[in-house]
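Yeah, one chain of the complex is gone here, protein chain that is, but the others are all in their spots.
Take a look at chain A:
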């Protein structure tokens, strides 16, 4: 069951990389593109906890690090997304999911992920990258991600529940 779930998540992440790089990037008029991979990672974290979120973030980030147009240092997205997925997983899952809490979680964790990625770039001396230039980009990206998250989080939740129909036992 865990294997099925893991396979589903990896499949989702590969699909997300392709959609982000090849489908959305040429269509969206701005250079900023919705972070499909990051939103899927956050959704996995939200739906199945910090451990799964961190793993999904690491794998998804690594995919985005090596997928063709990437030229930054390997592991930067993996670092940022592992953190974002973990943080999304620590949100209290006892309460019923609502659009508002989903949106707020996506906004906060996406900001952390994007900011950590930009910060590692600044620390590692990536050319032409300053925090002043990064902030508007991150701001617009967070807006995109929240909009995307409102659709993706419920979809991922449904898929994960379907992959593992056993109810959670509480007593």
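Side notes on the structure shown:
Throughout what follows, contacts are C-beta pairs under 8 Å (C-beta built on N, C-alpha and C of every residue); 3 or more make two chains touch, one makes a residue touch a chain; residues count from 1.
Operating definition for what follows: contacts and distances are computed from a predicted model.
The chain absent from the displayed complex carries the UniProt protein name "Cell shape-determining protein MreC", chosen from "Cell shape-determining protein MreC", "DNA-directed RNA polymerase sigma-70 factor", "Spore germination protein KA" or "Urea ABC transporter substrate-binding protein".
In the complete complex, the residue from A:9, A:44 or A:79 that touches the missing chain is A:79.
When the missing chain is restored to the complex, the residue among A:118, A:146 or A:159 that touches it is A:118.
Chain A residues in contact with the hidden partner, per the touch definition given at the top, are 14, 17-23, 25-26, 29-33, 35, 49-52, 54-55, 57-58, 61-63, 65-76, 78-79, 82-83, 86, 89-90, 114, 117-118, 120-121, 124, 126-129, 133-134, 137-138, 141, 168-169.
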